[in-house]
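Of the protein chains in this complex, all but one are displayed in their positions.
For clarity, chains are labelled A and B in written order, and residue numbers in each chain start from 1.
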Amino acid sequence: MKNTLLTLIVSLALISLQAQSKEHKISKSSGTLVLAGLNDVTVESYNGSEIIFATDSYDEEVDERAAGLKLVNSLGLNDNTGLGLAVQEENGNVVVSQVSSTCDSEFKIKVPSGMSLEYEHTNNSGGDIKVIGLSKEVIISTTYGDVELRDITGPMAVKSVYGSVEAEFSSVSQSGSITIESIYDLVDITLPSNASADISMRTPYGEIYSNVDIDVEKSEGMRRVSSKTIKGTINGGGVDFKVKASYDNIYLRKK
Amino acid sequence: MKYSIYTALLLLFCTTIQAQDIYTKSYATNDVEKVQLEFMWGDLNVTFADVNQVEVTYNLTVNGKSVTDAIELSDKKRKGVLKLEGDLDFDEIEEQITLIYQGEKKVTMSKDEFNKRKSSLDKWDMMNTGYDFDGHITVVLPKNKIVKLETTYGDIEVAFDGSKGDHNLSVLSTYGHVDMTIPASISTDLDLSSSYGEIYTDIDFKVNPNYTKRQDCQFGDHIKAVLNTKDQGSIALEATYDNIYLRKI
Partner (left out) sequence: MDIEERIIDYINNELSTEERQEVRRLIESDDMAKSLYEEYNDLMSGIQEEPLITPDQEWAASFSESLKNRKVEQRIEENEPKETKVVHLQSRSFITKIAVAAAILIIGILGYSNINQSNQIDEVGEEVYAMRQLLESNLNNSSVSSRIKAVRYSEDVDTQDEDFIRILEKTMREDESAHVRLAATEALKKWADVPFVQESLLMALQNEEDAHVKILLIETLSSIKDANVGPHLDNLINDVESPQYIKDEAHKGIFRLDKNAKIL
């Protein structure tokens, strides 16, 4: 019995050691990185001139039967990265689609700091996205995926139906606008103390919790103190910053 | 004279050869437009020839023994369709017991033998009951017929070298893979679909991107495409739980 258990543990350890990281690089440092329907992705900004795609994959039996053949999908795209992704350049942007049909693939992408990001995911498996360090425009739309943004600045438009949105700003860019919305899950935002914004937070069926000093809009000398809508300015006002969580809570924190 | 012609005709229309290891049966197709083959068990290997019949050859071993008595192959001809259904009668086959010791050592024996030796055997960790099955079915089809091939548990391999008129082939495996070879020079409409597997090819056909919306991992892949000129024939391949391989000759 003991021996069997030991054998089991050892075999599991061996399996995990076999996980190999595969990479693909593209020389590009401007324009938008458009990720269409990729499952779980982490996108991190860095000071380089290449987009680097990576995935940890278990090297199971390589499909020998498929030797000499290409993977095809219904958009007519081919896996031209070796990672189950099809990458194409369109109008100065880089468009990435998932070609392989496995639902449990995870991708890590390093993107040059001059690029903006667009991510869309609609089906009901996966779709979680984590974005780190981007200071260009971030446009995200998910149905089920959770969105996590760290060390970002905006501008952005982020929306999810069932996923939560957590955003930690390192600074708040004054260009463009910032819109963050979840219908059925929470929105949790952290702002640096010197952030300036014209903020509007709405949660028709949830609660708003905040420890940030907001100068609430006055109408005829009266402030609206209902907890369902808060509209006002932070640090004198600034970028248009709109937050909505229809059926869950909004948390607004200061760093 | 009459008698021998009669025998000859009988032999021509329905020939059954039963050898030790293989089982072959042929079916005439001059009065048929469509040929439909459905096999529950066994890997299928299909080629085409200038013949007027369907020839089916079973090569089947279960539990290491070649079995032909268990083969159930029925045929039905109606309204220009020849339908063949192949199954196995497992009542005819003895079950096999495999005993596993300490995750590694395996001992296999027939159920009979197991029952006899039960009391004297060492205590096992795990016991598997069932059939160790290896079946290959070779089929030669006539050209220029509408063809529909289906397996449930077996793979399907098809070598199609083109035909004179329009062709119409439909190949489906539920749990096995589908591997087909065609000439890259023929013209055909293609319909390739897999719910849980992948689709591989080395042929440059033109995919219709408007047919399916952006592919999502959970909904599998369904590709409609055209190789060379459209409306010159159709090939539909489906492997529900496994992969599709489409190769050029």
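What we mean here is this: a residue touches a chain if its C-beta (ideal position, glycine included) is under 8 Å from a C-beta of that chain, and two chains touch if they have at least 3 such contacts.
Because the structure is a prediction, the values reported are computed rather than measured.
Although it is not drawn, the missing chain touches A when the whole complex is taken into account.
Interface note for the absent chain: among A:26, A:132 or A:183, the touching residue is A:183. The residue from A:37, A:84, A:126 or A:155 that touches the chain not shown here is A:155. Considering the whole complex, the residue from A:48, A:114, A:133 or A:238 that touches the absent chain is A:238.
Panel shows subunit A; residues 122, 137, 139, 141, 143, 154-157, 159, 161-162, 174-179, 181, 183-184, 198, 237-238, 240, 242 of it touch the chain omitted from the view.
Simple rule for what comes next: only the chains that are shown with their structure count from here on.
A separation of 46 Å divides the Cα centre of subunit A from that of subunit B.
Of all the residues in subunit B, the ones that touch subunit A in their complex are 102-103, 125, 177, 179, 192, 194, 196-202, 206-209, 211-212, 214-225, 243, 245-247. Interface residues of subunit A, counted against subunit B in their complex, comprise 3-4, 7, 36-37, 39, 63, 65-66, 68-76, 97-103, 105, 122-126.
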